[in-house]
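The complex is shown incomplete by one protein chain, all other protein chains being positioned as in the whole.
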Amino acid sequence: MTANDRSTGMPAEQASRQDLLLAIERLQVTLPPRRRGEARRTVIHDVSMQIAPGESLGVVGESGSGKSMTTRAVMRLLPQGASMTGRLDFDGQDVMGMSRRELSAYRGSQVGMIYQDPRAHTNPLRTLGDFLIEGVTLSGQMRRTEAEELACDLLRQVGVGDAGHRIRQYPHQLSGGLLQRVMIVMALMPSPRLVLADEPTTALDVTIQSEVMAILGEQIRERQCGLMFITHDLDLAAAVTDSLAVMYAGVVVETGPSDNLYSSPRHPYTAGLLASRPHSERVERPTAIPGRPLSAFEAGPGCVFASRCPFATQQCHEQRPALREVDGRNVACHRVEEFGADLTYQFKEAQ
Amino acid sequence: MTTLTVLPDVAVVRRRSNLDMLTVVVATVCSALVVLAILGPFLTPYPPAQTDILAASQGPSAQHLLGTDALGRDILSRLLAGARLSFAGPGLIVAVSTTAGTAIAIWSAWHGGLLDKGMNRVLDVMFAVPGILVAVLAAAVFGSGFWAPVLALSIVYIPYVARVVRSAAVRERRLPYVEACQLAGMRPSRICSRHILRNVAPIALAQGTIAFASALMDFAAISFLGLGVQPPVSEWGLMVSDGRSELLDGAAQQSLAAGAMVVLTVVAFNVLGERVSRRIGGNR
Partner (left out) sequence: MRQLPGPILHVIRTLAAAAGTMLAASFVIFVALALAPGDPVSQILGPRASDAQRAQMRDQLGLDDPVLVRYWHWLTGALRGDFGTSLTYREDVSALLEPRILTTALLVLMATILILLVGLSLGTLGGTSDRWRPAVNALVGLGVAIPGFIAGSALISLFAVRLGWFPTFGAGSGFTDRVWHLTLPAIALAMGWSAYVAQMTSAAVSEENKREHVLTARGRGISRASVFRRHVLLNASIPVLTASGLTVAGLVAGSVVVESVFAIDGLGSLLVKSVSSKDYAPVTAISMIIVAVFVIVTTTIDLAQVALDPRLRKQTR
């Protein structure tokens, strides 16, 4: 992580599109209606993000904010009937326009994905060895023996001992933490240029979460590959990534360099997330964000956060704010200029 | 800007409209069939047992809408008259097996443990025993007639209901309200009958509807084999069997008309049962 990398969390005008590893522009995703006669549900609304080669981006938000759906869109693995508009470029290549064969090559060798629940995402009837090598062998990238050697090698690197034995075992014979390391190896097998990690530690025991996270971070740094890290944990994201994008109700509300955003949030929602963490030293009640998180299709015409924002004005309820550059990051808030650098404190006070 | 729509490759369309057309149609057909089974014998254009050798084995005509059988009896009249027995057999079977199956299921789910495990195993074995074999053996032991297959199939169909109700009752048993009732000092029999039974009853009913369709097929098959109700009474399975000699002569109307009634009834009750259970599943 160099200071140079951090600047690439900036909007598109600072880095031209050709240099970017992943450029998401005005992405919108809608799902088919739940019932007949209802409208389609928008889950992602007008989202833009960039990742430079070797950069890591944290996408933070509550459940339903559309962060997982964003990774699915990047993989073009949306649920049936879903529809996406906007632009999605990987290394200058238009992902949405890919043919089936191009898409297969893109998924198979350019991006790797790590999921939240390793147990559900591995076939219980196949051995781990089979699981690890099937991607690279079926696409003809490697021969079987070669792939097995690589798998064992990678398993050892992520701290799985006795790799030769492990690859003959089945998923149910491994603990969740161990299985998630196997998943990391699975994602790294084809040497991808971008890894998408969707809450990779949430389903694990607290005691092994940080260990798995450290292993993932280490592998990503060693390979200099890009990372899109999805989490609801702002602290974790800030510790691991170069830049952050905070999502709420299918919209990016604040994005910028991680340490900058973390130390002085400028959007009330980011401040609310920070204020609502339990304190590590004192026992005091965290300041919860009032109300429940909304989905994009539930939000009105105004700012998506207006209904829960303690600072909301009439304008906030009526007009959706666009992302504006403020203090080295982008914020979507009408009143951002009025807030000081200690918005977290102000948020707590306002409650 | 590109637009990309993901084409559905495997979608299970689950409509949750309150009442779809198909449910209305099958419910209507089922009720009509039940009414027919009750009133059928009063609606016959001819006495179902009236023979007319001069008009034997005739095809459909204005006098005999579905033709006549080898003895010159009016097939439509026999179909209508036969509906009663064809429904009474499976109706009784399902009433007994649904009641017994539900009772066993709740009892087993309530006590849990080894008893439940053992009961589950017994039901598994019973489920796989072919109903026809048991009904045939019952005819061997008790002689042919109406009651032997009814008795045999009543037992055979218990696991059809009990297995499904048991899993629902086990789920129900684990809900906190049951413990609350116990703490409030309610007797187990009362909790079972007032609460658990009430909540699993729709499932038992749906399963009973599907079991009715199966029982109707088995009961008719036993009659067809000559081990159930005996001529000259009219019953659909018996009519298929009666029609076999004419069928070989090219007059298939009796066998096919009775067979069609069986198939229609089975389809209607199967679909109804499936719809009802899906609705219950959807509301949970």
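Chains: A and B, in written order; residue numbering restarts at 1 for each.
By our rule, a residue touches a chain if its C-beta (ideal position, glycine included) is under 8 Å from a C-beta of that chain, and two chains touch if they have at least 3 such contacts.
Please read these numbers as outputs of a predicted model, since none were measured by experiment.
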Shown chains touched by the chain that is not drawn here: A, B
If I consider the whole complex, including the chain that's not displayed, which of B:53, B:141 or B:184 touches that chain? B:141
Using the touch definition from the top, which of B:49, B:88, B:103 or B:217 touches the missing chain? B:217
Take the complete complex as the reference. Which residues in chain A touch the chain that isn't displayed? 75, 77, 103-109, 112-113, 115, 117, 120-126, 134-135, 138-139, 170, 172-173, 186
In the whole complex, what residues of chain B lie against the chain that is missing from view? 8-12, 125, 128-130, 132-133, 136-137, 139-144, 213, 217-218, 220-221, 224-227, 237, 240-241, 243-244, 247-250, 252, 255-256, 259, 262-263, 266-267, 270-271
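In this section, only the chains that are shown with their structure count from here on.
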Would you mind pulling out the distance in Å between where the CA atoms of chain A average out and where those of chain B do? 53
